[in-house]
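Of the protein chains in this complex, all but one are displayed in their positions.
And now, chain A:
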Amino acid sequence: MSYYFAIIGTQDNPLFEHEFGTSKQGGDGQAHFGEQARHLNQFVLHSSLDIVEEVQWTTGQLYLKVIDKFFTSYISCFMTGGNVKFLLLHQPNATAASVPGAGASGASTSSASRSSTAVGANPTSPQTEEAIKNFFYEVYDNYVKAIMNPFYKVNTEIRSPVFRQRVAAAGRKYL
């Protein structure tokens, strides 16, 4: 299970990105994206911003759950009150979608992992939704603290190493 997390500002500008892997079920906490997939992830997240705009007014919730899917990559979204988007790309099986265009093999592995009960194995299961929700809320908490820093200019890149540590810690805790 690999995750790619990004914060997108109000002008669709990236503010922060972080890659990590699952720490549950003996995961090593490292992301196992293929070299090509790592570049692709940014495009996938960016393209899902259109979907965010479609769904953001439908629920009235901050947490929008899984909003988009690209082969085996699922994208969950969380909107802050200030229209900043937290996007989390999660990939149940790291090898399946590491090569763009490996659609057929990707589909078969993802259906196989449906049967697993591990958190994150099934991206649309209530457990996974709940785990991601907790992750988002913890990051939101820390994000608010980060933007309260007087030396941080709102809607610019978040460079704080403390914030990165806290995001990593939230990832370890919930995902």
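Just so we're on the same page, a contact is a pair of C-beta atoms (placed from the backbone, for glycine too) under 8 Å apart; a residue touches a chain by one contact, two chains touch by 3 or more; residues count from 1.
By our rule, contacts and distances are computed from a predicted model.
Hidden chain, UniProt protein name from the list "Exostosin GT47 domain-containing protein", "Trafficking protein particle complex subunit BET3", "WDR72-like alpha-solenoid domain-containing protein" or "mRNA export factor MEX67": "Trafficking protein particle complex subunit BET3". If you put the hidden chain back, the residue from A:Gly60, A:Pro126 or A:Pro150 that touches it is A:Pro150.
Within chain A, the residues in touch with the undisplayed chain are 145-146, 148-152, 159-162.
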